[in-house]
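With one protein chain removed, the remaining protein chains of the complex are shown where they sit.
Each chain carries a letter (A, B, C, D, E, F and G) given by its place in the written order, and its residues are counted from 1.
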Amino acid sequence: MEKILKRFASGKIDVEEACKELKLESVRKIKDFARIDINRSYRSGIPEIILAEGKRSDEVRDIAMALATAKGFALISRVRVRDVEAIKKRAEEENEEFEIDYNEVAKTVIVKKKGYEFEKIGKIGLIGAGTADIPVAEEARVVAEVCGCEVIIAYDVGIAGIHRLVEPLEEILNARVAAIIVVAGMEGALPSVVASLVDVPVIGVPTSVGYGLGGKGVAALLSMLQSCSPGLAVVNIDNGVGAATFAAKCTRRKK
Amino acid sequence: MEKILKRFASGKIDVEEACKELKLESVRKIKDFARIDINRSYRSGIPEIILAEGKRSDEVRDIAMALATAKGFALISRVRVRDVEAIKKRAEEENEEFEIDYNEVAKTVIVKKKGYEFEKIGKIGLIGAGTADIPVAEEARVVAEVCGCEVIIAYDVGIAGIHRLVEPLEEILNARVAAIIVVAGMEGALPSVVASLVDVPVIGVPTSVGYGLGGKGVAALLSMLQSCSPGLAVVNIDNGVGAATFAAKCTRRKK
Amino acid sequence: MEKILKRFASGKIDVEEACKELKLESVRKIKDFARIDINRSYRSGIPEIILAEGKRSDEVRDIAMALATAKGFALISRVRVRDVEAIKKRAEEENEEFEIDYNEVAKTVIVKKKGYEFEKIGKIGLIGAGTADIPVAEEARVVAEVCGCEVIIAYDVGIAGIHRLVEPLEEILNARVAAIIVVAGMEGALPSVVASLVDVPVIGVPTSVGYGLGGKGVAALLSMLQSCSPGLAVVNIDNGVGAATFAAKCTRRKK
Amino acid sequence: MEKILKRFASGKIDVEEACKELKLESVRKIKDFARIDINRSYRSGIPEIILAEGKRSDEVRDIAMALATAKGFALISRVRVRDVEAIKKRAEEENEEFEIDYNEVAKTVIVKKKGYEFEKIGKIGLIGAGTADIPVAEEARVVAEVCGCEVIIAYDVGIAGIHRLVEPLEEILNARVAAIIVVAGMEGALPSVVASLVDVPVIGVPTSVGYGLGGKGVAALLSMLQSCSPGLAVVNIDNGVGAATFAAKCTRRKK
Amino acid sequence: MEKILKRFASGKIDVEEACKELKLESVRKIKDFARIDINRSYRSGIPEIILAEGKRSDEVRDIAMALATAKGFALISRVRVRDVEAIKKRAEEENEEFEIDYNEVAKTVIVKKKGYEFEKIGKIGLIGAGTADIPVAEEARVVAEVCGCEVIIAYDVGIAGIHRLVEPLEEILNARVAAIIVVAGMEGALPSVVASLVDVPVIGVPTSVGYGLGGKGVAALLSMLQSCSPGLAVVNIDNGVGAATFAAKCTRRKK
Amino acid sequence: MEKILKRFASGKIDVEEACKELKLESVRKIKDFARIDINRSYRSGIPEIILAEGKRSDEVRDIAMALATAKGFALISRVRVRDVEAIKKRAEEENEEFEIDYNEVAKTVIVKKKGYEFEKIGKIGLIGAGTADIPVAEEARVVAEVCGCEVIIAYDVGIAGIHRLVEPLEEILNARVAAIIVVAGMEGALPSVVASLVDVPVIGVPTSVGYGLGGKGVAALLSMLQSCSPGLAVVNIDNGVGAATFAAKCTRRKK
Amino acid sequence: MEKILKRFASGKIDVEEACKELKLESVRKIKDFARIDINRSYRSGIPEIILAEGKRSDEVRDIAMALATAKGFALISRVRVRDVEAIKKRAEEENEEFEIDYNEVAKTVIVKKKGYEFEKIGKIGLIGAGTADIPVAEEARVVAEVCGCEVIIAYDVGIAGIHRLVEPLEEILNARVAAIIVVAGMEGALPSVVASLVDVPVIGVPTSVGYGLGGKGVAALLSMLQSCSPGLAVVNIDNGVGAATFAAKCTRRKK
Partner (left out) sequence: MEKILKRFASGKIDVEEACKELKLESVRKIKDFARIDINRSYRSGIPEIILAEGKRSDEVRDIAMALATAKGFALISRVRVRDVEAIKKRAEEENEEFEIDYNEVAKTVIVKKKGYEFEKIGKIGLIGAGTADIPVAEEARVVAEVCGCEVIIAYDVGIAGIHRLVEPLEEILNARVAAIIVVAGMEGALPSVVASLVDVPVIGVPTSVGYGLGGKGVAALLSMLQSCSPGLAVVNIDNGVGAATFAAKCTRRKK
């Protein structure tokens, strides 16, 4: 803007021309505001996560490699074996050296430039009710770690043996976590129990475990929504990514 | 039958006539089988319970007084104040003396001949999660008592303060109950917790407590159906009568 | 505790040290209370049942063999052919001799040390409405037998030919069962009919039989919940395991 | 058409004019076809039934009186007390004499010219499961009678006491009815039982009786749709009018 | 019974013995009543239909051949190619000669002794809305024909071109059918339109055609239940068998 | 902006000051863009409509009078009698003269400066299936007229008498309407029929008419969504306002 | 008709014969009215679209080739690879030369006589929220183009980056489109946002993208139905064909 004013002051452009250029500048600013500033200042911290589901393997590969090249790393969720193979093959062909970190249980892949380090923003807790809930919990763990969280984990802590909850919960609370993610299917009661015992925000993640009426995670989600424990919020069934990004935002603000 | 045969033997009726009469007798037997025997021998123990809802007050009154006169007592559920007044007015007018026992919370009335005693068949436990669940729990209590159960009660034992469960549960188990009814609304997790801790059958009763998605008892019912605890069965939302008659049948068989 | 006191009395440790050790002891007691006592005294009778669904075959095999080695037997539900093969192969390799009892219809496997005998706690009835309901009924039968129940069975007793119900029901009642499991899909009316005829608790198991609106067991479940017969409780659709463990608890208490 | 041709033949109108008139005639015929013929020849037998619900009392009154004046009678369903009063008041003011037949239970009113006789087309059966189902059953009865059916009635024949079904069913079948309407709420099993026993078409009418999940007639409707008995069709919850008009069509065709 | 009486009269048995034998006879009669009489006299006309779905091919084959041998024919619905092959192979091996009539679209097989003739009880109409509805319509047609109905068919008569309805409807009505089955998916409006035009009972069959909300036949079923046309009843989604047996019962009664 | 530049050119402000003022100007422009321009240029044509439901009568009155004063008129939907009275009272007190146009059926009020004329943008058709659908249809009519549409109306054109559709449809099409709104409850088939016959866009409005399963407009909405007729889109149940504003946008673009 | 009249005038036929012939003519006219006129004049513009789903490949091929031969082109939606191969093979064998235009993403095939040109009726906008929504959007694009619309496209404009909406929206509005189709899955908020910004009708198309509660397009559809933006109507989930034909009708009327 200063440049335009100086050119105007020096007589290189007249009032009309200056007006026009300033208007264009203003429009550019609107666009910048919309495109850049909001993105940069408001949305920082949560990297873009590529959902493999519904994309072809070559698409997944290309987006992942482009993002990893630009940002230092890329995170892909719900990958299939063929996606992983396509990415590995491409990574081997690339000049720059990438590390491929494939979590078979979580169905995630991290493509990372060698030496790239994720920032550290704090700690969260992650509790899984049953073995069938582990894949969703692991998805949450991987995403949270990429977002900079150290994750204190306690799996297989179901309500049918509620006494098993005490020890891991103490460990998590002692670590002074910013939030606790609790992953549970079937009747989904564990998040309510945890939220009644702690003073950190608890994020319930229902999983699509269970059959019959209320199966596929529906009963779990509804019972979390109906919880009478204070300080429990939920994300959708199997949405480990959503829980992890939410927890990461809680952590970031804690500092 | 003997009479027919004797009349036949004595020549009062011929073969044809005897056949016809025996056939009629046989038909009467079929009817007896259907009407009397099944009822008497199989269904004993659970008295008929009058549902006031959907009946006019004079109908409720007449059925109740007729039943009480015939059987010694009558139990009416979901009564309204006007039903109680109609019954009381009539009872005062009757020659025979009746006692009227109106439970305002349970919305039940027992009309009983003075001196009538309910049989005693054993004990059950009854646990209520929150104050809002008490009306349904009380309905179950009254019905169970009429069916002959002594009821060990623990109300206001919610999952949000799960430690409050230990003491009353021990008392119930020490009483060597035949079954435990657990009444819970909202997320309905308490029956699962109880069933994971005891070796008696647990009957979950969801209540129509709670608003929003899964409200009106739906989340509670679904989470009980999805429970991973062994030994939990359920009745419909607010069905205190159903839970109590089921528990009474458990108790009766125990002896 | 006595030991600590004695060491304190003998001057080997001072007051502070004794306090600390006693506190630790107390904490250990809390843990014991939570972990051991509740489990041992309250939950006896119902063995842990391994759900194969959602586990890999090697996981199923390892858990099953470990449990069988420790407890004398292991019961796995919803097994797949590959699970059975993995278990059989391992059992052959083991020194200790195991019997493998695979029920193809029930989709269950029992791994049992040779000579191991299940306890006997009493009898239950088991009624199946149609041929399509048999797999769920068989699952219930196997589980109930492992829990110690003798099971009196009557399959293919549908409401469309309700007269077929009389004879088997009499046999079941004469056996003085503690509870009757009734398995039915489609309109699910059979449990209501049975519950109206008997004085033992009836556990309804809807099955995922039937198509169109209310199919997959939904109509069956809802109509059981809506039943106007006293003494009927339900478990979720296809939940043979839940019905059997519930019935076993009814049986155990009967003695 | 003949008239037009004759006027053309006599020279009163020319070819062009005749064409035009014939075209108009043809259009009028299309309209007649649509409006009159279809109505008269195809839809005969089922009179128009006025639904009071959602109309003002003066509207109900005016439509009812107009129809009664034109056709000899009018039938109004779901009337409120104020509708009945409005109709009675008007009927008293009219010159022609009308009879007002108000069925308080069925919530129906028949306005009829004195001496008007409904035709007789045959018999149907009508079975009601419980006392709460009687209002819907009565609506069906009144509508069926207006449509010309003699109705053989058996109320209070529930599945909880299924033996009570035998006698009335025999009476209905002996009357050689064209169809049987079975009205049932809660679990709605009675229509299935009846359809399995008879060789006439059975029309199931679920009623909005019952609370909790599957309440308000939903379980009843679903279990009728899922019925494994042959020869059962259903109408919507509480739709006594629909069942009666359907049964009347069955009856009419029987002759 | 006469025999017993005669033996009693001739002194071969005494009063006590006669009583005992007559009682046994009476019991046998109860059983007969339940098992044979109801079946024979009330349910005549609708043959048992074997549902292949959920059965193994050898089971389907064995039941079909047994029924065909006993009754002269057997009808199997929802057959798979492997069922047909199993039946054909067996039929070739049999001494008695059977005809196999496989309808690939309807997924039905009729196994019939050569020369066996189905009875003729009357006519019904069968209207299909779209090409996707034809399999369900064909299932209805085959079943109705086996039940003795002559079926007047009009396929591909959708509401999107409602004018196509007029001609086939006239043909159907002229045939003086006892009932009309109307098969429609998606919005399911055709049965309402037909029921508003005819004086015979109309049976709506929703089909599982259509995607998105209300897809899989749900919208079709609901809109048929909500129909404001008199004389429309429905069966469940895709239930061609149910519609055909209902229509057959309508036809049988017509005579 | 020119002013700033001129002040800068004249030396009244320096570069720094000019930069700052221009930046502020730019920000103001962003805001203008967001607040004013989008509103004015893009959203023209559809006036703001005040929903009385959920507001207090004094709030409704104040917003309505403010809007009417500013824009010349105000339209309020879902008004209650007390809202109308409050508005009328205020209008009488005002200096400027307002006309109050209250449509009791549509539950709408138009407050209008005397002499204010709504623009005319074109014609739409409006078809109602039954008398119970008229309130929703009338709401649509009033809104459409305020938006500048002339509305050709045909009420009471149900699918049960589909022949009644022909004449009014011809009139509507002859008027060369831009769109047709079709309002229907119960089975909601009319919009499908209309859409199959015309080449203008048809907007289906389901109404909350009908009881039982699929009642309250659900079946109507689903069957419109499932329609196989091309050129049919829908708005939510009872949403006359939504249909009218949509139709108005269709009309506006037509010119 | 004139011919008949002339033959009558010339005495070749008498009054009776003329009457009969005129009646037949009238009937033929009714049929013509129903079959031809309505079709030709009212439904013009929207070609018949063949849905491959639920048809065999040879059926699809035959219908497509017949239609293409008769009308110059045929459009098939939801094609499978085997359909395309069948069509291509046949097209090569045909004498007349056809062009086959297969859109793999949209799952559409256009079979077109060489040189055939689609008419041009105007422009529409088409906005897609995410990459997963593109197949449905492409289906809409292909159908709209066949209907004569020029389609201005903006894909990947999600609500998570709402600023990306501004530029493409301006382009679309500048093109003076008749309607905008907005395709969105998951939370389905984009159509509401667009409708709040523009003065053309917006047609929302929910897509079956998203998992968990409200997944498969349900949340998207419901939130579009609940939109508080004026001028938004919807079609069913994934119904690109419905949206395109609706938009085409909007466009056609615009001229």
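In the analysis below, a residue touches a chain if its C-beta (ideal position, glycine included) is under 8 Å from a C-beta of that chain, and two chains touch if they have at least 3 such contacts.
Remember, predicted model here, so these are calculated numbers, not experimental data.
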Option from G:Ser77, G:Ser223 or G:Thr251 whose C-beta touches the chain left out: G:Ser223
Per the touch rule stated above, chain A touches the missing chain via residues 38, 42-46, 49, 173, 178-179, 196-201, 203, 221, 225-227, 230-236, 239, 241-243, 245-246, 248-250, 252-254
Contact with the hidden chain only, please: which chain C residues? 1-2, 5-6, 8-9, 15, 18-19, 22-23, 25-26, 29-30, 33
Kindly note down the residues of chain B that lie in touch with the hidden chain. 131-132, 161, 163-164, 166, 209, 211-215
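Assume only the chains that are shown with their structure count from here on.
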Using mean CA coordinates as chain centres, what's the chain A-chain F distance in Å? 41
Distance-wise, how many Å sit between the C-alpha centres of chain B and chain F, to the nearest whole number? 56
I need the residues of chain E touching at least two other chains; which ones are they? 38, 161, 196, 212-215, 218, 221, 225-227, 236
